[in-house]
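Below: the structure, in structure tokens.
Here is chain A:
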Amino acid sequence: MTPLHQYLFLSALLFGVGLAGALTRRNAIIVLIGIELMLNAANLNFIAFWRFSRHPELATGLMFVLFSIGIAAAEAAVGLALIIAIYRHYRTANLDQFDSMKG
Partner candidate 1 sequence: MLGEGIIKGMTETARNFFGSYIDSDRLVTVQYPEQRLPLKENTRNFPFLVHDGDDPEKGLRCVACKICEKECPPQCIFIVLERDEKGKPQKHPKVFDLDISVCMSCQICVEVCPFDAIKMDTEFELSHDDRFRGLLLDKKQLAKPNHYYHKIHPVEAAEVDERLAAEKAKAEAKAKAAAAPKPAAGPAAATAGKPAAPRQPVPA
Partner candidate 2 sequence: MDPVFAFLALLTTAGAVAAVSLRNLVHCALCLVVAFAGLAALYLQLNAQFIGFAQILVYVGAVAILIVFAILLTRGSEPGNQPILSSSWQAGLGVAVLVLGALGVAVASSFVRYYPVSPAPQPTVRELGEQLMTNYVLPLEVIGLLLTAAMIGAVIIAMHEKQGPR
Partner candidate 3 sequence: MQEILDQLFVLLKAWLVGFFPLPWQPLVSILISVAALILVFALLFAVATILERKGLGRIQNRYGPNRVGPCGFFQPIADGLKMLIKEDIVPSGADRVVHFLAPIALVAPVLLAFSVLPYGRNMAPIDLDAGIVVFFAVGAGTELAVFMAGWSSRNKYSLLGAMRAIAQMISYEVPLILSSVTVIMIVGSLRPIQIVEAQAGYQGWLPAWHVFTPWGLAGFLLFAIAATAESNRSPFDMPEGESEIVAGYFVEYSGFKFALFFMGEYFGMFAISGLAITLFLGGWHAPLPFLEKSIPSYVWFFVKLFGFIAMFIWLRGTLPRLRVDQLMNFAWKFVLPMTLLNILAAGLWRFLPAGATRWLVCLVILLGAFLALGRSMVARRKWSPRKYRFAE
């Protein structure tokens, strides 16, 4: 059986990759992909902690992940709708060009 900390390392790595993608890419959709990856890394943490907890029958981690998946779906829908609306307005999904509020 894989020990807990390996799952945690994997989850940290995924979080880091997601964060790097969200912060360094220009395209808004890739930023959203990075955010999804970070959410999933957190989910993996929850599941791993649930699996190694002393009272797995309470299923707290599972419940949290279930709700998190639901919220992620809502988030993806709204985020992509926003990207499409912005694209329609500016004709680009490039984040560097959304600078009309720049002082």
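Quick note on selection: all candidates are chains of the complex that A comes from, given by their letters.
In this section, a contact is a pair of C-beta atoms (placed from the backbone, for glycine too) under 8 Å apart; a residue touches a chain by one contact, two chains touch by 3 or more; residues count from 1.
Because the structure is a prediction, the values reported are computed rather than measured.
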Of 1, 2 or 3, the one touching chain A somewhere in this complex: 2
Complex interface listing, chain A residues touching candidate 2: 1-10, 12-30, 32-34, 36-37, 40, 43-44, 47-48, 50-54, 56-57, 59, 62-63, 65-67, 69-78, 80-85, 87-89, 91-96
